[in-house]
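Here's a structure for you.
For this view, one protein chain was removed and the others were kept in their places.
This part shows subunit A:
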Amino acid sequence: MAQPLVKKDDDRDDEADYSPFLGIEKGAVLQEARVFNDPQLDPRRCSQVITKLLYLLNQGETFTKVEATEVFFAVTKLFQSKDIGLRRMVYVMIKELSPSADEVIIVTSSLMKDMTSKTDMYRANAIRVLCRITDGTLLTQIERYLKQAIVDKNPVVASAALVSGIHLLQTNPEIVKRWSNEVQEAVQSRAALVQFHALALLHQIRQNDRLAVNKLVSSLTKGSVRSPLAQCLLIRYTSQVIRESANNNQAGDRPFYDFLEGCLRHKAEMVIFEAARAITELNGVTSRELTPAITVLQLFLSSSKPVLRFAAVRTLNKVAMTHPMAVTNCNIDMESLISDQNRSIATLAITTLLKTGNESSVDRLMKQITNFMSDIADEFKIVVVEAIRSLCLKFPLKHRSLMNFLSNILREEGGFEYKKAIVDSIVILIRDIPEAKESGLLHLCEFIEDCEFTYLSTQILHFLGIEGPKTSDPSKYIRYIYNRVHLENATVRAGAVSTLAKFGAMVDTLKPRVFVLLRRCLFENDDEVRDRATLYINTLGGDGAVVETGEDVKEFLFGSLDIPLVNLENSLKNYEPSEESFDINSVPKEVKTQPLAEKKAPGKKPTGLGASPAGPPSTVDAYEKLLSSIPEFANFGKLFKSSAPVELTEAETEYAVNVVKHIFDGHVVFQYNCTNTIPEQLLENVTVIVDASEAEEFAEVASKPLRSLPYDSPGQTFVAFEKPEGVPAVGKFSNMLRFIVKEVDPSTGEAEDDGVEDEYQLEELEVVAADYMLKVGVSNFRNAWETMDADCERVDEYGLGPRESLAEAVNAVINLLGMQPCEGTEVVPNNSRSHTCLLSGVYIGNVKVLVRLQFGLDGPKDVAMKLAVRSEDEAVSDAIHEIVASG
């Protein structure tokens, strides 16, 4: 048998000390594995060979498919041995090899035999191995044994079955869910770990059933949990229940708080800490609730165990963000942690102190921080920098010492992220604290003198161009900027040229000198830098004399481009050099709907640099802009509401189409967003033929076809309808996509000249009453309700018939009306027989509407509802009732 040579582990060879695995080679070990086939097995020797194989795998060695199969088959022979130690190694080996499905069959019967063995260790391990390698079909065969094992009197066997159940729940949930009764029984087990595993599995089985989780928590918090780990789980589940029921009882005592507080007196530190952390993370936690948790965390701060100190200070650090006052009691303990051996603990202590400290302690703190800044990692330094930034915004009077600190650390060694954090902080301080501006700008100037990061240099130069000219003595910055033109790479040089030009444009007295400097740049090597210099010399005008710069030049230099950059890029790519010069006005300003649909990244930090920090415009603004740019729709008036996109095609069809309904006072515009998902096709002249025969009050007035729809670049076509003014007309529309399809050669990307007309059936679209309602919340429903004229109130009762649950009925009515639920009343507490829901909105014609819904269960399933509407117009109040009556 030819064995591939294995390279030796060099590190190991160099070692002087003896290792039993010195010079081990895969090929040799695989040869040795032949002893598994001996008729007379030597358990000790076999165990050693398995250990060697496991050692190789553990060191990162891999077996080829053939090798793995060979080893696997050899290992299965070892089931003949009765030696317990060897069997144990066999189990581990099989798990490591993770055999394929057809190999699993070979060991199944051996493992099933072990699973029913009298030896506990066999049962426990065979279950773990079998569940690890099995698939769904085999699982049904062994299900019976697993259920028995869960309630086995040996805790090791029970735990093995339960833990395997937790893993299997990911792949075969329907089978594991059938074991609830057994798992429930195991939760009552007297063995600590069994209880822990059973609780974890039971919760995962029921996690989508809020009521069941609620029940589980209520019964267990009464005290039958022994294991600390299980108790920690219970605390987590309890906080989940608290969180989900938080909306219902804002006043009064929080349910289960007593349980959490009781856990603070548990004998296991793990449980105490879990409970303390759970309390600090409660939504809207009050300082009264916090106090006992803070007290135990404070005790942990002076523990001799680093892990406890770390856990406590990390939690207190988080609390300090929202409740700085609650943490101030710990400040003395916290200050002694600044010199903690463990740098993570020291950093957390410092940043906590920065958050809770008062103005008088700032200077002392800064001194302590400076001492330890040099020996912590960049990621911690960033944390400190951010803490100092917020501290400075809190105490603007201290800006001098804080700004000095920032500029000092800016000069020290550090990676990009760290330097960027410092620069961002300085920029933010310059923006928000006017007194800090001049010194801050000079710090930045000094920094770019010796900055290795191009990105930071250009950003700072840009920022200087905006802020520098507005200072009392702009001329002092010129030297720093012009130095960049000499000493930097082309990107930074180009940035510096632009900044110089900005000074020239804004500060008339400086213009002649800037002109001289710009002229020198005309002999640049780099095209971009030279072109910029030429451009600025020509636009600034005045031939270097002290004259005022024209407004349009300033606009050109400082104004923002109101064209989406993506569109500009596309247009430039499509532009073919010809007599006709490129016209920037030909670039479409329409924003593609695709990027709009993207969610904004959550929790993004505000960026300090960059020209326009304003976020992307809201969807409604974007739609409004888009529609008003189309002449056919320009006279429709103000856009009242745009719906969320409604899909008109199944996922993964040839053409993906969704529609947005734009509601105007007297018109409705359907915006069809189309995507062509076939690379071999180009669609042209795309329109949607709308049949409005089931929507009597609507009459088609205009349609804007899409000229061309290439593969994978979404486009829009529009159809507009007229409807009676101010009337919430409803109806159904059937849609047909019509277009000319042209074949595209995928290799060249060119389309054929001739196309074929084709049609594609889309799903129906409905305009419903909710489309005429804007979701607008009110801060105080009661006040708003009282101030509305009671004469416009309309009250009536409705039977909603049998419903799945009260919550389902409430949701149905909210969706039907399309209004904004207020004060969290859309959440229905479990088990309640009645519920009141408050809604608010703005109806078409800008009429404010408030709705008070009272639901009650009438019999087992029937839901009855009392609907009270108040609005600024009684006709609208009636209309709401009509919506409900017909819905």
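In this section, contacts are C-beta pairs under 8 Å (C-beta built on N, C-alpha and C of every residue); 3 or more make two chains touch, one makes a residue touch a chain; residues count from 1.
Operating definition for what follows: contacts and distances are computed from a predicted model.
For the chain that does not appear here, its UniProt entry gives the protein name "Coatomer subunit zeta", which is one of "F-box protein SKP2A", "Sodium/potassium-transporting ATPase subunit beta-2", "Coatomer subunit zeta" or "Ubiquitin-conjugating enzyme e2 w-like". For the options A:V156, A:M366 or A:L535, the residue in contact with the chain missing from this view is A:V156.
Among A:L229, A:L464, A:L806 or A:C837, the one in contact with the hidden chain is A:L229.
Among A:S47, A:N172 or A:T280, the one in contact with the hidden chain is A:S47.
Note on the undisplayed chain: of the listed residues A:Q80, A:T119 or A:N783, the one touching it is A:T119.
Counting over the whole complex, subunit A has residues 11-12, 17-21, 47, 50-51, 54-55, 58-60, 62, 82-85, 87-89, 91-92, 95, 119, 121, 128, 132, 153-156, 159-160, 163-164, 166-167, 190-193, 196-197, 200, 203-204, 207, 229, 232-233, 236-237, 239-240, 269-270, 273-274, 277, 304-308, 310-311, 314, 341-342, 344, 377, 379 touching the chain that is not drawn.
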